[in-house]
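Shown below is the structure under consideration.
Omission of a single protein chain aside, the complex is shown with its protein chains in their original locations.
When the chains are written out, they are named A, B and C in that same order, and each has its own residue count from 1.
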Amino acid sequence: MSVGEGLYRTMRLIRRFEERAIELVHAGEIIGGIHPYIGQEAIAAGVCAALRDDDVITSTHRGHGHVLAKGADPVRMLAELTGRSTGLNGGRGGSMHAADFGKGIYGANGIVGAGGAIATGAAWAAVKEGSDRVAVSFFGDGAVNQGVLLETFNLAALWRLPVLFVCENNGYATTLTVAQAVAGSITARAEAFGIPAVSVDGADAAAVLNAARDAVARGRAGGGPSFIEATAYRFDAHHTWEHKARVRYRADEEVAAGRSRDPLDIQGVRLDADTRAGIDADVEALLAEAVAFALDSPRPDPAGALDHLYATGLRGRDGVGLLDTAVR
Amino acid sequence: MSVGEGLYRTMRLIRRFEERAIELVHAGEIIGGIHPYIGQEAIAAGVCAALRDDDVITSTHRGHGHVLAKGADPVRMLAELTGRSTGLNGGRGGSMHAADFGKGIYGANGIVGAGGAIATGAAWAAVKEGSDRVAVSFFGDGAVNQGVLLETFNLAALWRLPVLFVCENNGYATTLTVAQAVAGSITARAEAFGIPAVSVDGADAAAVLNAARDAVARGRAGGGPSFIEATAYRFDAHHTWEHKARVRYRADEEVAAGRSRDPLDIQGVRLDADTRAGIDADVEALLAEAVAFALDSPRPDPAGALDHLYATGLRGRDGVGLLDTAVR
Amino acid sequence: MARLSYLKALQRALADEMARDSSVCVLGEDIGVGVNNVTTGLLAKHGPLRVVDTPLSEQAFTSFATGAALAGQRPVIEFQIPSLLFLVFEQIANQAHKFSLMTGGQAKVPVTYFVPGSGSRSGWAGQHSDHPYGLFAHVGVKTVVPATPEDAYGLFLTAIRDDDPVVLFAPAGSLGVRGDVDLAALGPVPLGVGRVHREGTDVTVVAVGHLVQAALAVAEQLADQISVEVFDPRTLYPFDWDGLAASVAKTGRLVVIDDSNRMCGIAGEILATAAEQMRLTVPPKRVTRPDGAVLPFARELDLAVQPQQDQLLTAVQEVYKSSR
Partner (left out) sequence: MARLSYLKALQRALADEMARDSSVCVLGEDIGVGVNNVTTGLLAKHGPLRVVDTPLSEQAFTSFATGAALAGQRPVIEFQIPSLLFLVFEQIANQAHKFSLMTGGQAKVPVTYFVPGSGSRSGWAGQHSDHPYGLFAHVGVKTVVPATPEDAYGLFLTAIRDDDPVVLFAPAGSLGVRGDVDLAALGPVPLGVGRVHREGTDVTVVAVGHLVQAALAVAEQLADQISVEVFDPRTLYPFDWDGLAASVAKTGRLVVIDDSNRMCGIAGEILATAAEQMRLTVPPKRVTRPDGAVLPFARELDLAVQPQQDQLLTAVQEVYKSSR
């Protein structure tokens, strides 16, 4: 598969994965809802196409795209979202914590801005080991107001670490616009720490890939961190709860305009129609399999609810004092 | 007294206050030690000369200079440092928490970078009330790496609040140099948020005052926040514990060079010798009084150790279960 | 009498208090739109100087509120997730809480921090399901967990009027609770005063937050065998020790149900204080989350980690049967 086809396939996979996941939310099969990535697929696809399997990423609450683009198995991913023991995290993490350490995916994260320092620490570990691995941290426009992330820019720049910061500017942090939230510009924040920063069209996977390739090459060569601001539009809700509790913060015209630049079409028209249709069909089959697998998979045994609480296997006391007799 | 004389007097007061305080540390009368401000006096003096009584400041662990320059009574300040009930805080705060709310001094603070958001909130309160008060937050070069302060720059700029950020760049955060700690430049961090920033010679009180006047005027006029980086040399130890546990992190030549630009001399030569001598004598008398007052003052009654823990007067339980009988 | 939900009670308390006192203002994320349905309509009514939609800078805006409070304002902060209180723990425990004592009483910090939807909201997983009220009780920040609509109203009001920092947890499991209330009679509820929801003579059950409903259900289930008194502390710190002692003096038996981690939690504190100071005739029990619990995502696992009504029932029966 050509690079362009690969980009399209990844995006198509994410798009359809999200659409199927939303159906499963509405059907009550995915509890807690999800933060749909629809509209931003080109960012995950473009960046991850510049990465190796052993490179590391950290993701966000809106993480499905990154996790899939970095190579996690969509089948086990969907099993995770539906809370099955066959899921990537054994059903322990769900949408906001999906991780696949075998693929360098250090997890989605429920706390905005939290992944940056984690990725930067992983990048440092690579340097310490003498490896040329890089780490990428994805985050939203809301995250550039988080202190820990700003602190992290300093550490990354100071120590010239191979980390790529990818800010997905979708114009909103939930309901708050970037203009209401960000004084100055987003790229200026990185530049203030001496981190080279570029702004790219986050609806164009090829453009994102180009920028990411530069940044990754610089990182591998010891040139330090980079920053990419990728602008895109979030087509769907901040979170699927919006599907019920319709909150108004985006004008219909704005949404329509945003949706008109569909990253799948932008890349799709670069492919010939048959190839595109073939990929679409493949993805469809894969997702049918994923849904079937997820819904057929066993639910985890409540007796193991706190399995893995400690890596060492330590077991704390339970909540009902079952040890009473034993100890007394 | 002319402005220039006032600047000199404030600096002389701080200098001699610090020197007397260091004697009292060595004599065991001030416990816990202090962070001497010697060498940086022109910054507090210059900035506070641009302020009114009802303006607000927040200070740092190295706070004596700011507190004195903003108008706290040196007598009660020294009583605070010696832990007397006549102290500014009744002996509850000590060097790192000295405050005088009557003078708009919202306190020294033991946590680096913590004062910025507090000052900014006070500035916002002024705007909300329709007052033209401004707030100033003093902090060191170490603080520009604290997330909460960077977050605060954004809030201040976004909401155009009348706050002045004063970064005292004395080259070190304890033993760490600015070059080891700060990627990019200090002023660039403020500028990234759209805050106008200048760098001034922090050994020259008149230069500091000029910059502060501009910033304060802008703030009062609704022009939003400003940032001043004032460079100066810390003549003495990071903290008086260094006087015993001599840690080596500054070369002797560097210290000598740093001390050669004494802010008191820089301003002092602008005064005629008699005036200067007169001020010196006044300050000497005042500090003699302060030391005598402090050492004569009563120590607080241990029975009131947790007085003021709650503004509402709530009393929690003590630590030895004295209530046992009562409740049982 | 009107039917009022817990969530609406919170909304009403804030609206009433903002109307009454112009120094009250509210800060938080998405509060203009009001995604959590507490701040609904306030921006339109009071404007952006009193209803401040904040960037995602929890630490800064928390200490910003401290500064505003020191300058005479009475800020209320909405946090979308209980674990965001971890993020601002320094700002609350080390700054806001300490100002009054450290300044020798010069300063006060009347800020209210509230979380609409604390504890598990099934399916929100490990980082969105904490119940960290014990942390605040430990450091000594006033900590409130209302269980009913009228207490949600009254305690929120009191928290806002209090001159010290107060953290209010509104458990996700409580937001939908409805009650018949006399709207005209709604008013402040004092901190540090518990409430006996049901009287009984055999066993005192202390229940925190949404578990008050579970305790009442258990009391009802057991009504013909065991007379259960249901005590709702309402504020965890300060705690109504006298109220609890009066109940335990009657029953001599104590069970606590609390949806936070066992170790060093509020349930442990209640047992400890009772053991020290009250006349227990048999060993007390607690039903809590396990030690160090992190809530797993899958529904079965999530539920398995939270204290359950049937566990409480068993514990009450055991305590009732046991003897020294």
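Keep this in mind: a residue touches a chain if its C-beta (ideal position, glycine included) is under 8 Å from a C-beta of that chain, and two chains touch if they have at least 3 such contacts.
Fair warning: this is a prediction, and the values are worked out from it, not measured in the lab.
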item: Contact residue for the chain not shown (choose from B:V127, B:A181 or B:L286); value: B:A181
item: Where the missing chain touches subunit C, by residue; value: 83-84, 86-87, 89-90, 93-94, 97-98, 101-102, 125-127, 130, 132, 134-135, 137-141, 237-239, 260-261, 263-277, 280, 283-286, 291-294, 296-297
item: Residues of subunit B in contact with the chain not shown; value: 30-33, 80, 83-85, 89, 91-97, 109-113, 142-143, 145-147, 173-176, 180-182, 245, 247-249, 299-306, 309-310, 316-321, 324
item: Interface with the unshown chain - residue positions in subunit A; value: 56, 58, 87-93, 97, 99-102, 106-107, 109, 111, 114, 116-129, 135, 147-148, 151-152, 154-155, 158, 306-312, 314, 316-317, 321, 323-324, 327-328
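Here is the rule we go by: only the chains that are shown with their structure count from here on.
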item: Greatest separation from subunit A - chain, by CA centre; value: B
item: Averaged-CA centre spacing for the pair subunit B and subunit A, given as whole angstrom; value: 44
item: Intercentroid distance (Cα basis), subunit C paired with subunit A, Å; value: 34
item: Distance from the mean Cα position of subunit C to that of subunit B, given in whole angstrom; value: 38
item: Residue list for subunit A, restricted to those that touch at least two other chains; value: 145-147, 180-182
item: Multi-partner residues of subunit C (at least 2 other chains); value: 55, 57, 59-60
